[in-house]
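Of the protein chains in this complex, one is absent; all others appear in place.
Which chain is which? They are A and B, in the order written, and residues in each are numbered from 1.
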């Protein structure tokens, strides 16, 4: 099996690769936490000799403190160097002067970085970057850190890792996906990978009618024999769930219909009532940032897994760096 | 005496800690300047073994080139690493998507930095960050680099250091505090610490009636037997001063009353006339940035201490890093 050169979309991953990445994640996480707890230098470069002194450029056309932080910190802890970082390239760069992404990537690659972590506001941006690299034979890896409403593959992988780690595997899992299913790239990628790689999965899509899951994913689930249903009955779905995967309800999709937005928000909030209806072992996930859809009183509940999920992002990204540099 | 874990507010400091920090500052400054002048590598890590390879995150929700520079440069020169830095997290991050500071701090702490230097637009932000850390048992230090109109403790400490260094001690000092005393966090913290830790201090509060010092500080001065007066007679106060601590007169507090603003600015500008009235050994300080309230012709006067004061910030912050990491 060839190693991945770039990380662009969920589609690249199959179960074999995922399991390899997950094992590596667990190993790196374990080693790291041991170091951190003993107050040692948090340096994983002995587990990633191939990354030592490699050079990363972070090219964010759209801000994301959390995502940029986890990529930069992960890479540095494995021995790599962040040689250039830009926080908001859309506003702050030649993009404002009308330069295409192709030209920017070509110029930056001409400076010979080893990897570019790219976040862009347009769907398909990461693929375009890879095309530039292939056409010009650059020896640069691209990692998609989110492109428009397209993909954000490392998020889907850290989500899967969190489920797998908690349940000891991904089999026979019922998952409630909530919020803006129409636009949400995380719920889309997660549904896709669950259907592609895992068995005995049940999905409950819970949303307002305005923001239901699109047909492409639903058809893919059907083709792969994944049971799913669409409902606005959150309580009943919550009772069946091993995982409630909550996302934000985006106000802008309701336009003037403020009442409907408020109703949707209220209906799809995770309340004490919901928590009490959930199975004993069931967990609550969220890609963050969250607003009110998970009240803060949930945070201390043992089901609340979203901060651990965010932390797993650090270790999953470490493993993915090692994968592409192998 | 236990070492400080976090640096949040002026209130944490007493004379013993201050003197310890000041001695350390002088030692670090001396060692550094010797290196710099001999053209050696500017590396103070031999004086701060506990900081070597420690990891800092700079989380600025409000821009401040100068403050961020001094923290990042200080930390790196002592052997630490800046593993993530954000210039304007308010605009450029999940904060724009409605994430609370609590959630952001919790996620960032989950990436295991050793210290977060936080600047925020809301008063009390640094305390909130510490609460998150304590509640979740994170092993992370917080340094408040300014929170709204609340605190900016490292500024107050570098101000005190500058006075102490110049006069050989802080005793029998008359200080004129000028400008926006109502909102100015630097004059508030400086008054507080002078009253708390030092003896025979006299304070002249010189301001427009719109922006007088608040009662809380005035009451604290009374309780601690510090002589003070409030006046708009700058010239008379200047004659008595060992230190004139000038700050900006903020236009916005005068609303439509442009004439009054112009008058206030004129009355409280440090002119040649003022300089000539000052005592022989008296100095002029300013937290910077300044506008016209200190004309640039003052810069070459031997009394002008504000650039040295800014530089002292670098060394005071070094000493504070060593204090929290001890």
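Methods note: a residue touches a chain if its C-beta (ideal position, glycine included) is under 8 Å from a C-beta of that chain, and two chains touch if they have at least 3 such contacts.
All of these numbers come straight from a predicted model, not from anything done at the bench.
**Student:** Of B:8, B:101 or B:314, which sits in contact with the chain we cannot see?
**Tutor:** Reading the full complex, the residue touching the unseen chain is B:314.
**Student:** Going by the contact rule already stated, which one of B:27, B:72 or B:210 would touch the omitted chain in the full complex?
**Tutor:** Residue touching the chain left out of view: B:72.
**Student:** Among A:5, A:106, A:196 or A:308, single out the residue that touches the unshown chain.
**Tutor:** Spelled out, the listed residue whose C-beta touches the missing chain is A:106.
**Student:** Contact with the hidden chain only, please: which chain A residues?
**Tutor:** So the residues of chain A touching the unseen chain are 53, 55, 57, 59, 81, 83-84, 86-89, 91-100, 102-104, 106-108, 110-113, 139.
**Student:** For chain B, which residues reach the chain that was dropped from this view?
**Tutor:** 32, 36, 39, 41-43, 63-66, 68-70, 72-73, 76-77, 85, 87-88, 248, 288-291, 296, 307-308, 310-311, 314
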